[in-house]
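Coming up: chain A.
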Amino acid sequence: MSDVPWLTVLVAVPLVGAVVVAALPRAELAKLVALLVSVLTLGVGVAVALQYELGGGMQLTETHDWIAAFGVHYALGVDGLSLLMVLLTVVLVPIVLAYSWTHADEGRGASGSTRSFFAWALALEALSLAVFLATDVFLFYVVFEATLIPAYFLIGGFGKAGRGAAAVKFLMFQLGGGLVLLGSVIGLYVVSAQAGEPSYLHADLAELDLSTSAERWLLAGFLIAFIVKAPLFPLHTWLADTTEKATPGTSVLLVCVLDKIGTYGMLRFCLELFPEASRWATPLVVTLALISIVYGALLAIGQDDLLRLVGLTSLSHFGFITLGIFVFSSQGQSGAILYMVNHGLGTALLFLTAGHVIERRGTSSISRMGGMEKLTPVLAGLFLVAGLATLSLPGLSPFVSELLVIIAAFDYHWWVGAVAVTGIVLAAIYVLWMYQRVMTGPGPLAAGAAGGAGEHADDPARREPAGHGTDAPTGGTATATATRPTTGTTAGSSTAVGPRDLRPHEVAVLAPLVAGLVFLGFYPMPLFDVANPYVEDLMSHVGVEDDAPAVPEGTTVEHAGEGAH
Partner candidate 1 sequence: MTAFWILAPVMVLAALGILVVRKAVHAALLLAVVMISLAVLYAVLDAPFLFAVQIIVYTGAILMLFLFVMMIVGVDASDSVVETIRGQRPLAVLLGLGLAVILVASVGQITLGTVVGLDAANEGGNIEALANLLFSRYVFVFETTSALLITAAVGAMVLAHRERTGPRPTQASRAAQRVRDFAERGEHLGPLPAPGVYARHNAVDTPALLPDGTPAESSVSRTLAARGRIRSAPDLADDIEDVQRALGGLPGGSGSPGDTASGSGHNTENPSAAAGGPATDGDPGSEAPR
Partner candidate 2 sequence: MTDVTPYVVLSAILFSIGCVGVLTRRNAIVVFMCVELMLNACNLALVAFAKQHGNLDGQIAAFFVMVVAAAEVVVGLAIIMTIFRTRRSASVDDASLLKY
Partner candidate 3 sequence: MYSLSEAAHQVPVIDPSAADGTFSLLWLVIGLPLIGAAVLLLGGRATDRWGHWLGTLASVGSFVVSVLLFVELRGREEAERSVTQHLWDWIAVGDLEVGLDLLYDPLSALFLLLITGVGSLIHVYSIGYMEHDPRRRRFFAYLNLFVAAMLMLVLAENYVGLFLGWEGVGLASYLLIGFWQHKHSAAAAAKKAFVINRVGDIGMALAIALLFTTFGTTSFSAISEVSGAAEEDTLTAVGLLLLLAACGKSAQVPLQAWLLDAMEGPTPVSALIHAATMVTAGVYLVVRSNFIFELAPHAQTVVVVVATVTLLWGAVIGCAKDDIKKALAGSTMSQIGYMMLGAGLGVAGYAFAIFHLITHGFFKANMFLGAGSVMHGMNDDVDMRRYGALRHAMPVTFLTFAMGYLAIIGFPGFSGFWSKDKIIETALAENWVVGVLALLGAGITGFYMTRLMLLTFLTSKRWKDDVHPHESPAVMTVPLIVLAALSVLGGVLLLGDWIVEWLAPVVGEAPHHEPPLPIIVITLLTVAVVAVGVAAAWFLVGRREVPLTPPQDVSFATRAARADVYGDAINDVLVVRPGAATVRGITAGDRTLVDGLFTGGSSGVKAVGNVLRRLQNGFVRSYALSVLGGVLLVVLALLAVNLA
């Protein structure tokens, strides 16, 4: 164990940064400091990763007594699962902050200022990291609830009209889940105290010998809280409202980082602390996950608000993650862990590009968009990459995880796999239909540009049947003038030549996400190296083994006369 308490440093840097940023006098300075702090946190996160030994269980642990009477500790530690979540968090936050450099002021009300957005984002990062690192259940509970504070202010302070109500709804759901969780946390104390010295340390609790009913009741509390957080089918309605009203940056922090706490908790607490009860609850959870996959995808297809749509795709994805966790096979669980990382990258890219699109069009209503591709090809390309990641195209990282989950689900029961796999068709529909309506078509200014601008003089419009081409100039200008007032409401971003494409620095912000998606799509071994040892430990702790294949390799077959004849 090294002398430097790396994990405490990892949590403390953004936390201190948040306070400093909140106290700074000028918004510009605050932005810069916040970005630097988040990059510093990234550095610390990388340092932690470098010291991590693959397959070494819980590492870099720090344990100090906090409330001795209840056996509560300030205990941090990192294992394979935590490490991936931590890295995801520290990577996403600088990207969100850099993205928000120019977007934080969007639609903010009296309750928010640019500076406070950055401060709250850093606070959220610190608390999320603490959640992923806590190895004491009580400490976990405390920071789990504490994440709601910055999240509430981020949702309520920044975004569209109606964000206040969305923030309250978010808070109600989360507090409701947290309340149930509190019940189980207290219950854990009771059983722990009955067994001897009370201790909230995760390692001690995992050793507890619980009665069947106690284990099931305790599991129920944890599971409900995490199902609200993740979210799964009946408890998902906060997600859509929140993502619709909040800024894309907030949504990234919320969906890609914060919601991971739900699935993280399922692995860390439900499975590790209550293995038998978890297996008992499997049919219910698997059913909910399947419903979420299909239901979320169908809902996403029916949405008109771009951000709401993106938010609801996550419902489907969280269904996949939960499914992978609860089918109890190494493919499923490694797949779920990878899915958490990949979903973080892919959905972040989708949210941020959608944010760019909305900024350029001044509306988030899909039915009022169209034709962006011609004017903003780079943005369209990134948007498409994000969409393809969402639909798990092979070659992008989500494919690997989704395939693993589908295989594991199929292994669990063939019809589970069959239901889950419909998600890939529905995903194609919502992603491509969204892309079609947002990006393709003649668009608001395309006709005018084709008639006038030199760049488009040789437009392929000429390849259209002749009847279209002849009246294009006159009809085109009329369309252009008619639609300009609506796009003009984009508050300066829309000039006379229409929405501008992404500028280099905006591309640079998104580039790491794209690079990550492609690299991990073709070479996900780094993730497997970290996740697999954890999954092996978990599987042996839970006491399950992978099903052996019906026909193992090396079976000798006589190659004559097989078949029905």
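These made the cut because all candidates are chains of the complex that A comes from, given by their letters.
Definition applied: a contact is a pair of C-beta atoms (placed from the backbone, for glycine too) under 8 Å apart; a residue touches a chain by one contact, two chains touch by 3 or more; residues count from 1.
Computed from a predicted model, the values in this text were never measured in an experiment.
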With reference to the defined contact criterion, which of 1, 2 or 3 touches chain A in this complex?
-> 3
Contacts from chain A onto candidate 3 in the complex sit at residues 169, 172-173, 233-234, 236-238, 240, 295, 298-299, 301-303, 329-331, 334-335, 371, 373-374, 377-378, 381, 388, 391, 393-395, 399-400, 403-404, 406-407, 409-411, 414, 417-418, 421-422, 424-425, 428-429, 432-433, 435-436, 439-443, 446, 455-456, 458-466, 522-525, 528, 532, 535, 546-555, 557-565
